[in-house]
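FYI, not all chains are in this one, though none of them got moved.
Letters A and B mark the chains in the order given here, with residues in each chain numbered from 1 onward.
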Amino acid sequence: TFYMQGLAEVPNQQVVTVYGRDKGKAAAFAQRWNIPESTDDMEAVAAREDVDLVIIALPNALHLPATRLIASHKKHIACTKPLARNAEEARQMLEAVQQAGIIHCYGETEVFSPAVIRAKSLIDEGSIGRILTVRSREAHAGPHAPHFWNAEEAGGGALLDMGCHTIEAARYFIGKDIKPVEVLAWGDTMVHTDKTTAEDNAIVLLRFENGAIGQTEVSWTARGSLDLRNEVYGTEGSIFTDVTRSTPINAFVRSTNAYLLEKAESNTGWIFPLPDEARVYGYHEEMKHFVECVAQGKQPRETFTDGLIINTIMDAAYRSMREHRWVPIEI
Amino acid sequence: TFYMQGLAEVPNQQVVTVYGRDKGKAAAFAQRWNIPESTDDMEAVAAREDVDLVIIALPNALHLPATRLIASHKKHIACTKPLARNAEEARQMLEAVQQAGIIHCYGETEVFSPAVIRAKSLIDEGSIGRILTVRSREAHAGPHAPHFWNAEEAGGGALLDMGCHTIEAARYFIGKDIKPVEVLAWGDTMVHTDKTTAEDNAIVLLRFENGAIGQTEVSWTARGSLDLRNEVYGTEGSIFTDVTRSTPINAFVRSTNAYLLEKAESNTGWIFPLPDEARVYGYHEEMKHFVECVAQGKQPRETFTDGLIINTIMDAAYRSMREHRWVPIEI
């Protein structure tokens, strides 16, 4: 849904068909978003002549087979985050798109969020000096869709689900040319032991070759609706982004039935409804960039190469959780 | 500039030419925004066959003659705020567009600001009950362009410049079908006596037929960059919007040369850079709505009729300033 909202105002594109594993749901989605056709035959989508770019927004386990299928038809691909369940799958995906010679877009929304882009432009302009530490937090009370809770199918828990955002935020702020060298992670299933064997909370420290530290906090047990923050500390200043609580509108209500924002937990008392939600989270800028890249025949600023790096870091983080120590990153 | 930024992502439109009183500036503007042509001949613009909608973004005194010229060529018009220098001019403008049978769009950005639209949807949904009072504030340290300071040419001071925003915000929140009945205003030239004979500060109370009060605060002497807030008090709740200080990004910097936001006054210490500024202020939603209305051949939700009502209220407010008492509004 956020992808469609993100696409809604992107010029020079048209969504011609939607694939769904469930034919009825795909048809309903198509109707809701005014998409001419829908199907449960992925190959048919990939084979269409009028399709330039296929967006993969499927559970993690299906990213690799979907990529192979679409790449075999030489259609450009945008894949949602995380790229894969682990670095091995991610590497195979990267090889598939490279061999096919197609454009490969990695859908890491966080670094397309306007607030985050603005923070980065301040950094690039030198406003806060050299970046020392980045703290990125993404937290809510737990995902809705059942496939997130299946550690096998998903490939991991809260870290795999949201650590991709926070790790890429660290790379983006610290500099994507600075190599991450080692990682330290803690994770635990603190609350949802009835639903998953994966961690529902994790903290990760990522050390870069220049000494900078990216600090990840992810949680599936945090109350108070979605929390999405970055704190960037440089030698000359600090930048803070907070898109869900430092909002341009807040209200006190006796009770409301209005939609407020993703994963809102309360509709009485003080509320923080979020205008332009898909844009704020980065979906609009991301889709616009991907459509432009396809139109211009160039690789985007987030590719499967980035997705592979992130999966590699997360693999090392999971090893660190198990081994109780810092683990080097092999990129 | 904000209009072009607002238009930038509106689908199904193309800016084909730009008019400027100064030919060189028009050409420079065209180049900057990739507009194919520029001219200092307004009639030539109005006469073009490939033009559907003309946007009037000129000093207030030129709104009436420009409207007449464009209307005579039966081109749809969007006019910036305030519609005119006074109700008499606004009435003539409304008559001109009605006689020409064209679509007339009144460019009151405030009620197209996503935060304000979101607040309104909460109100419509019943979240805060019946609206009792609305406080709207727009303030900064004074306009840049010299024509604002000429009371004759502009038609007034801070109230005419910004009261149009705050008054329309009150009508929007309280209900545009509720009639405003009387007005009370204070205004004074507190600081800029060297630059203008018009008021640089004003406070207005606007009483509606149902007893609701719209409270306007405008200032050209307020330090701390642009301040743009609404406080809406209902029988069951309250809504607050603040787009320039309750922002998704803030930073502490030693010093920065980056553009932060309109009328930013400080670039050291704590700063509040505003991402998506044209969108936040309402330019994008406004332009998108106007382009859609032209495409669909329907009048927009803000027309010259609204502009006339606002000019009528502001005329009464200026009379109240002079007469030191409540003044009835004749609409």
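Just so it is clear, contacts are C-beta pairs under 8 Å (C-beta built on N, C-alpha and C of every residue); 3 or more make two chains touch, one makes a residue touch a chain.
What you see is a predicted model, and the numbers here were worked out from it, not measured in a lab.
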With 2 of the identical chains shown in place, the whole complex in this structure file contains a total number of copies equal to 4
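Everything that follows uses one rule, which is that only the chains that are shown with their structure count from here on.
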A CA-based fit of chain A to chain B gives a rotation angle in degrees, as a multiple of 5, equal to 180
Note: chain B sits from chain A at a C-alpha centroid distance in Å of 37
The residues of chain B that touch chain A in their complex are 9-11, 114-115, 117-119, 121-122, 125-129, 236-243, 246-258, 273, 275-276, 279-280, 288
